[in-house]
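For this view, one protein chain was removed and the others were kept in their places.
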Amino acid sequence: MVEAALKALDDSGLSRVNSIYVGNMAGEFLQEQAHLGAIVAEDLGMVGTPAYRVEAANASGAAAIHAGALEIASGKADAVLVVGGEKLSDGLIEEVSSALLMGERQDYEGFMGADFYSINALLYKLYMKRYGVKDDLIAVFPMLSHKHAKGVAHAQYPFEVSLEKILSSPYISEPLRRFEVSGVGDGAAAIVLIGEELKSKIKAPKTELYISSATDFMTPFEREDPLRFQSLSVAVNKVLDEARVDRGDMDLIEVHDATSIMAAISLESSGFAEPGESGRLAMRGEFDLGGRLPYNTFGGLKARGNPFGATGVYQVAELHLQLTGRAGKNQVDSPMIGMAQSLGGVGGTAIVTLLKAV
Amino acid sequence: MRVPRYWRNKLFRYRLVGWRCVNCGAFHHSKPLVCKRCGSREFREVELPKTGKLLAYTVVKIAPKEFKDKTPYLIGLVELDDGTKILGQLTDFSREELREGARVEAVLRKIREDGENGIIEYGYKFRPLVG
Partner (left out) sequence: MVRLNGVAIQGYGGYVPRYRIKAAEIGRLWGREKQELPIEEKAIAGLDEDSVTMAVEAARIAVKRAGIDPKRIGAIHVGSESKPYAVKPTGTIVAEAIGAGQNILAADLEFACKAGTEAIQLITGLVESGRIEYGLAIGTDTAQGRPGDALEYTAASGAAALLIGKMTDDAVASIEAWNSYVTDTPDFWRREGENYPSHAARFTGQPAYFKHILGSINELLNGDGYSLEDIDHFVFHQPNVKFPLAVAKALRLEREKVSAGLISGFLGNPYSATSLLGLVKVLDEAKPGDIILLASFGSGAGSDAYILRVLDGILEKRNRAPKLKDFIERKIYIDYASYARFRGKLRLR
């Protein structure tokens, strides 16, 4: 996290900030480490700077951005550092699954071992049944993420994976396969948020940030429609409203593809595809880097990686690189507006960030 | 899991006892102060019906560490006879019986043990209806 933070600070030209927000989900569990705010401040040579860790399951990074943005918007801070980090590989694969399970209700899903993957598997089955589609129209999403991660320096898996390879990988929780879910990743990402005051003084390339959040029932099966992330729908509408843009104005999108089925449901819940149609659009190339709505332009959670608390910050940092024309060979053609969607649990929390090029 | 937590949730795990919102009927498996659906503050204790039908299931092959020695196990989504949708492990299913629409009933089973020395965690699971 310190490494990423220093890069972000360098990029911004600032050496001091008013506050630090840390996104992290599993530090207490995998590293037995709490109090990450004060630790990061100290490790950055910023002892004295207020610093907190923010948590919202897999959306912790985006939640940290939200906290930072609110402090800027309130006028109480001019510059805020947001850094997300996670070291999942300290744990065994079953411990990482236990960490994910902490994003569900321990006294319900937890006690019976209905882990994150099994909930996704049930949604997967309900989805296939309702829309009469086969698994290829869902597995297309991890394939697409991998296509975009090819050769990306900061990606965990910077290579392509064919649909056949995905569909023949072993089941984690039938019908969800191993290559349809994000792996055990380590990483950190950081951004610097500034207020109006500093805008003219900072020479670094900037983007305008809008962010909104909503929650939903924890268990998808208690929602009115389990195949709809209402939290995401609400947060997307709120942020579009605040930024005064329409869905059609979106030039690229970072989707929370912790699992293939979450990617499909996310696109449909946020109105970028009709219910049941997202897979077909993906197959037609709509979400390719050169397509109508470029998707997960550096590989998303599946291929760039999903170190839980870092993910939400990676998404926004990547959007920022795209909108400031610094995405290298992954550059989308002249993007003006981008959206990043971060989900906690299976949609219990949704945090949506929208960036506008300035 | 720690003893106090296990003990707090006995009623629901053993007999599917929970609380229904008097206003909107939403079921809560632990004692609520505020209804999660409508915000109302009045509840009545209910014991859910023990029979229902299987809506969907999955076979967990790779599990969290607490359940590593139980794989493969089944997680099902069941619609109980009063319409309540509930998650639960499935047990005692033969290959032929495991299909959507199967009639199921709740039984008490061992969910897991806390190692060799810890407590045994009992709770409901669903099996094909007998008789």
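All chains are identified by letter, namely A and B, in their written order; residue positions are counted from 1 within each chain.
The rule we apply is simple: a contact is a pair of C-beta atoms (placed from the backbone, for glycine too) under 8 Å apart; a residue touches a chain by one contact, two chains touch by 3 or more.
Everything numeric here is computed off the predicted structure, so don't read it as measured data.
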- line: Across the complex, visible chains touched by the hidden chain are B
Task: Consider the whole complex, including the chain that is not shown, and state which of B:Cys24, B:Cys38 or B:Val107 touches that chain.
output: B:Val107
Query: For subunit B, which residues lie in contact with the unshown chain of the complex?
result: 10-11, 14-15, 47, 69-70, 89, 91-92, 94, 107-111, 116, 120, 122, 125, 128, 130-131
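Quick note on the criterion: only the chains that are shown with their structure count from here on.
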Message: Counting only Cα atoms for the centres, state how far subunit A is from subunit B in Å.
response: 31
Statement: So, in the complex, the side of subunit B touching subunit A is made of residues 1, 5, 8-9, 12-13, 26, 29-30, 36, 55-68, 70, 73, 75, 77, 85, 87-89, 111-112, 121, 123, 125
- request: Give every residue of subunit A touching subunit B within the complex, in rising order.
  value: 92-95, 97-98, 100-101, 106-109, 111-115, 117-118, 121-122, 125-126, 129, 170-176, 178, 217, 219, 221-222
